Each structure stands twice: as C-alpha cells, then as structure tokens.
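Omission of a single protein chain aside, the complex is shown with its protein chains in their original locations.
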Amino acid sequence: MSLGHYLLLGAALFIIGLFGALTRRNVIGILMSIELMFNAANINLAACNSYLHPAGVAGMTLAVFVITVAAAEVVVGLALVLAVYRNSATAYVEDFSLLKG
Amino acid sequence: MLQHVYLIPLIPLAASILILLGAKEDPRSPMPFLGIAATGWCLLQSIAIFYGAATGALSLPYGADWRWFSFGATAGGKPFLYDMPVGVLIDGSAAMMLVVVTLVSFLVQVYSLSYMRGDPRFKRYYAYLSFFTASMLGLVVSSNLLVTFSCWELVGFSSYMLIGFWFERPDPPYAAKKAFITTKLGDLGLYLALMLIFCQVGSFQIPQIREFVARGFMPAAAATAIGLGILCGAAGKSAQFPLFIWLPDAMEGPTPVSALIHAATMVAAGIYLVARCYFIFAISPVAMETVAWIGAITALLAATMAMVSYDIKRVLAFSTVSQLGFMMCALGSWGFSAGLFHLTTHAAFKALLFLCAGSVIHAVHTNDMRQMGNLDKKMPITFFATLAGTFAIAGIPGFSGFFSKDMILERVFEHDPRLFAILAFSACLTAFYMFRLVFMTFLGQERDMDRYLHAHESPWPMTVPLFVLMALAAFSGWLLDRGEFFTRLVHFEALPGQAAAHEAAHAPAYLTWYVTAAVFFAIYLAYRLYGGSNFREAESIKRRCAPVFNLLERRYYLDKFFLALVGLGDQAARLAFWIDSEVVDRFFVDGWGLLMLALARLCHLFDDNIIDRSIDGTGGLSVSLGGTLRWIVRRGLVQEYLLWSAAVMSVLTLLTLPAQRYCLGASVGLGLLAILTLLLVRRPR
Partner (left out) sequence: MIEAIAFYSMAAVALLGALLVVSLRNTVHSSLALGLSLAGVAGIFANLGADFLFAGQLLIYVGGIAIIIVFVVMLLGRTSDLHLRQVNQQWGAALLVCAMTGVSLWRLARGYLGVRAAAPAAPTTRAIGLLMLGDYAVPFELVTLVLVAALLGAIFFSRKSADGEVPS
C-alpha cells in the first residue's frame, strides 16, 4: 500500500469528522467528531514517518504528543460540558447563544 | 607754529562750550571776555602764519593728517582700503582766510560788548559767536572735503541760531528757517558733488583729488557735474542767483552778526570752496562759464534791488550779494587771485559798513533811511568810517576796493567782454546806491526830529573796531597789491598741461579810467537825486517807472517762486499720500486681505465637505462593513462560526493548489454553492 492510500484514509476520516463537527447538535457529538479529526492527523503523521523518513521516529513522537493533548482537551471539554449541563439542563449546542449579537 | 594750526578751530569751540555751560546768564558776566580772548589768540596765530607765509619763513602749502577712520572695500575683486583722515591744508588762500575770519570775528566780538549790552541772552550770544568762529575756521583749514562739508553745515547751523537770536519776535525765526532751508537746497547739489568725487577718486582729501585731476583721470563730464554741484552749494551759501533770497531776510539778526556772518565770512565760504576746488573747474569749461555767468547775473540783479531799498541793512545785504557776484564772476573768468583779493577787501569794508549801520541804528533806533538825515555832525566817527567804506566799495582810486575791483574787471574783460559790460554796469550801480545810502543817512536835512535829537556817537567798544576797519578799508588794497604780493601769495597752481596764460593780465590800461569815470558819474547822479533836502526828483522817477520799481521791490518775485515750489512739494506729498492710502492700502493691502479671506473660505469649504466627508465616509464604511460582518455572528451559534471558517478555509486551500481546469472549475462552482447554502441555512429558527 502506498503512502497515498494512507493519506486518503486520513483525508476521509478528517472529512467525516469535519462533517460531524459542523452538524451534530449534541456537544459531546462535536467532541467525538473532533477526536476523529485528531486521529486522522495522527494517521497522516505516522504514515509520512513510515514512508518518507523510515530511519527516524519524529513523526510518531509528534503523534504521541497529539494523543496526549487530545486527551487533555477531551477531559477539559467534558468537564465544561458537565458544568454547563448543570446550569442549563441541556446538552444541545444550539441552545448556547450567549455570543448572540 | 604750523604744527599747531589744528588748534585754531578747536580753541573757539572749547570757548563756546565753556561759555555755554560754564556760567549762568548774567548781563555783567565775564564770559564774553573768554570768547574774545580765544578769538584773539586765534587772530595772533593767524597773523603769525600769514606773516611767515608772506616773508617766506614758512613753506606753503602745508598739510597734516590724522587718522580718523578707514574702511575696506572690494574694488574689482581686490581688497582696497579707503582712508578717511581728518587733517589741515594751509595754502596761501587758507592763510589769507584765517586772518580775515579771525580778525573780523575778533572785532565783531569787541563791538558786541557794547551793542548787545543788556540783552537777556548776552552770554549765549558769545557762545554762538565762538561756535561760529570755530566752524568757519574748521571749514577754512580742513583738507578733507567731508570735514569741510560738516563745518559747512555747522556754519549754516550757527547762522540759523544767530539770525533767530531774538526769537520772541515773529520775523527772526521765519528768517532763520528761510536761511537754513534755502542753503540746504544748495547743499543738496554740494552733497551730490561730494559723492561724485568719491565715486571718481575714492578719497575726499583735497591734495589727492588734485593729483587725480592733474593726472587726467577725471573725465570732463564728471568734472562738469561736480563743478555744477559745488556751484549749487556755493550759490546757496554765498547767496548767488537764484538762492539769494535768504540774505536780505537774514538782516533780522543782530547787526554784529550780520557784519560777521553775512558780510565777511560765512557768505564767503562758497567762494572759498570754489577756490579750494578750483582744479575741478579748471578742467571743465562748462562749469567755469556757468560760475562766471551766475556771478554776473547775481551782481546785476542784486545791485538793481539795492537801489530801491529804504532799509539801511537791506541795502547793505543786497550790496553783499552783488559783491559776491563779482567774486564769483571773477573766479569763473580765471581770475583766481582777483576773486580772492576782492573777498579780502570786501570782508574789511563790508564789515565796516555793517558796523557803522549798527552804530547808526543803535543811535536812532530805526533801520529806515527815510527817517534819518543830517547825522554827520552828530556821529562824526561813524560818518567818516561809513565814508571810507563807501569809497572802498565804489572803487574810488586809492582805496582797497579800487584795487580788487580793478583786478576783477581786467580779468573779466580778457575772458569775456560781455561779462565785463555787466560787471561794469553793476559797479556803477553799486556806487550809485552806496552814495545814496550816505546821502540819505548822514547828509541832507533831518527827516525825523525826535530821532535826530536823540542821536549820539557810540561808545568806544563800537568805535575802536570802526577805526581798525577804516584803516584796512583804506590801505589794505594798496598794501596787498604792492609788487604783486597778493598774487604771489594767493594764486592757482596751474594743472600740468594747461596753459598758464590765463593768469597773465593784459587788458588795456585805459579800461580802469573808463570805469572810474563811469563810477564818478553814478556818484553825481546819486547826489543829484538824493543829495538835497527832499527827494522830489527821485520820487517822480519812481512814479513814472512804477512797474520796474515793483519788480525790484518784490525781489523779482523769487520769494514767491520758491514758496510755490514748496507748495508744489506739498501737493506732491498729498498726491503720494492719496496714492498710498487709497490705491496701495485699499487695493493692494485690503484687496489682498479679502482675497486671502475668500481663499480661506474656499479652503474651509473644501475641508468641511470633501475632507471631512471622506473621513466620515471611511468611518461609515468601517461601520457598515463591521455591521455586515456582524450579520455572520448574529445568532450566536458556534457551529455557524465553525461552518464559515471551514468554508473559507476550504476555498482558500482549493485556490492555492496548482490549478487544473476541471478541478478549478469544480471547486469554484462548489464554493459558490456552499456559500449559497450557507445563506439559505439562516432561516429563522
């Protein structure tokens, strides 16, 4: 399998994640879509590292970092969601229109 | 003693200042004696110098210079130093003038002891006289024409102060102003001549100018202009035609002042200046001719005007003008020595005549000759003195005036017989009106009994000077002319290249006797008309020639002419003022202001409408742009923001990729569709 296959896979995953981020009404749905986008990026990184720089592991190291940061972000995001849910009893993003105007 | 000649002008100046500041005004103040002492010392020095020059013990010309100032200039690219020293130049004419000025000044000051006694400003009078003496002496000795000009002006100033000495009366101040301004008119020409000299020569030193002219560097045109300018100044100061109008009026001053200033010395300054600068006239025939003719005309006109005056001092004033005309004509006819000789003798006898007139006026308290008469027994000394002076001025053989006038007539005849005719006729008129004066004043019947009874001889300070001057008037001519003494002492050194034949006199010998005969005839006429007890014949002649008399009495309307000139100047000034206030101020200045105002208004308009509107427009543009952008985030939904940014990002990435036709077209189309959908999405919730 060539590098292109892996990149296309990553692209497809990314697009699906983007679609989800734009269309899901539930906040957690959006979070999950973002996770998909992160993973797509990771695939790209690992594939490029494997195919273009097989001697080094810099790409994979970066992928590890991405995983770490994604994890942190999910945690914080979920904590926020919980806090917001406690205040407003809804988890749908279209109800949060404080930025209106 | 020539090393100390510079003290001669300075001592009277010091005396003048001391007198003015030293003591309070007191009729019995001793200050006048300070003035007399100063002038006396100058007199002794001058006589010593003259004696030394006459015997040849002193070598003339003598010159000495002291550094005054100098300035640098660039002439033709090279630096050049202009030196302005102040110095003295004593030659024969200067030595002569020194004696004349100091002697007359001394005698007049002695005379004034008695004449001005009791005057409230007695002391100041002597200060002015000393100041005048100092200025005149400075004018005589100076070698720098600039200093001469300064002394010239100072002499004019002294004259002004002394003419207007009795300023409580209405006439003296007017006469003083008239004198000053008229001479100022002449000084304009002199000033221009001086500037021209400097432009030509680069120096004001008389020896240097003479050297310049002698080497032929001065063009004739420049010399003519300079000569005419000097003549202008001399015409003002020496009362030549047409600027003599001030001299008759100057008789408002005290009689000693008239004797000193307006008979002997100041009015001679013009003649002296012409003589000093004679070398300039020597190379300009035009200027010389002008000098001669102006002199002749003056002599004639003044003599005619003297014939109709009844004021004793006026007659003498016109006589002075006429005699100055003689001198000027002599100078203009290459009679250098003759002119200066007549100046010397004239100083003596004219001063004598004025002092006698003063004596008479002091006795009868009037100037009008019609109220005098038969005073010869009452004032014998004055009578004999007047007689001596009259004989001198008429040219009776043997008296001083005869020798000098004879010399003049000879020179003039050689130069131009027409001038001789005029001068000879004027000489006859001179004899006529002078003897008329004597007859009217001293002889005949007394016409005013009160005055006659009151008349008395004058005290000794007034008669002693008369004696001295009488002796001079009688004998100085013979003395000075003996063995060509005067001509040897006072003559013009001919410039190299000019014929020295001008000085050789070879008029026919019988000329003198013809003139003398005519003079005696004139005296006889005067006796016929004025010798008797009444003047019936004279009055009848006057009635028959009334228009002529009118012209003469009005002094040929010259006064009116100059006043009209002044009026013209006034009109010109008014016109200039009108132009300035109406045209210049209103049109240019105010107009400019209005133009500026309009321009400012235009700028304001521009600023308000265009600039401010554009700025407001820019702001409005920002606001509307912002408002438009705000529309994107109106609903406050995060996913819409995300959608917008994702859309823009994808469009950008598409556009940055290498373009292939179908791909680009597809992506652009898709992009447009995406934005359209985005807009449709915003359905109200």
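For reference, chains read A and B in written order, and residue numbers begin at 1 within each chain.
The working rule: a residue touches a chain if its C-beta (ideal position, glycine included) is under 8 Å from a C-beta of that chain, and two chains touch if they have at least 3 such contacts.
Note that the coordinates shown come from a computational prediction; the quantities given were computed from them, not determined experimentally.
Enquirer: Among B:M84, B:A538 or B:A674, choose the residue that contacts the chain missing from this document, as touch is defined above.
Expert: B:A674
Enquirer: Mind pulling the chain B residues that touch the left-out chain?
Expert: The missing chain touches chain B at positions 639-640, 643, 646-647, 649-651, 653-654, 657, 663, 666-667, 670-671, 673-674, 677-678, 680-681, 683.
Enquirer: Provide the residue numbers of chain A that touch the chain removed from this figure.
Expert: Residue positions of chain A that touch the missing chain: 1-9, 11-20, 22-26, 28-29, 31-33, 35-36, 39, 42-43, 46-47, 49-52, 54, 56-58, 60-61, 63-65, 67-76, 78-83, 85-87, 91, 94.
The criterion applied here is as follows: only the chains that are shown with their structure count from here on.
Enquirer: Can you compute the centre-to-centre distance for chain A and chain B, using the mean CA position of each chain? Integer Å is fine.
Expert: Each chain reduced to its C-alpha mean, chain A and chain B end up 114 Å apart.
Enquirer: Which residues of chain A touch chain B in the complex?
Expert: For chain A paired with chain B, touching residues are 18, 21-23, 30, 93-94, 96-101.
Enquirer: Could you pull out which chain B residues touch chain A in their complex?
Expert: Residue list for chain B touching chain A: 630, 633-639, 642-643, 646, 685.
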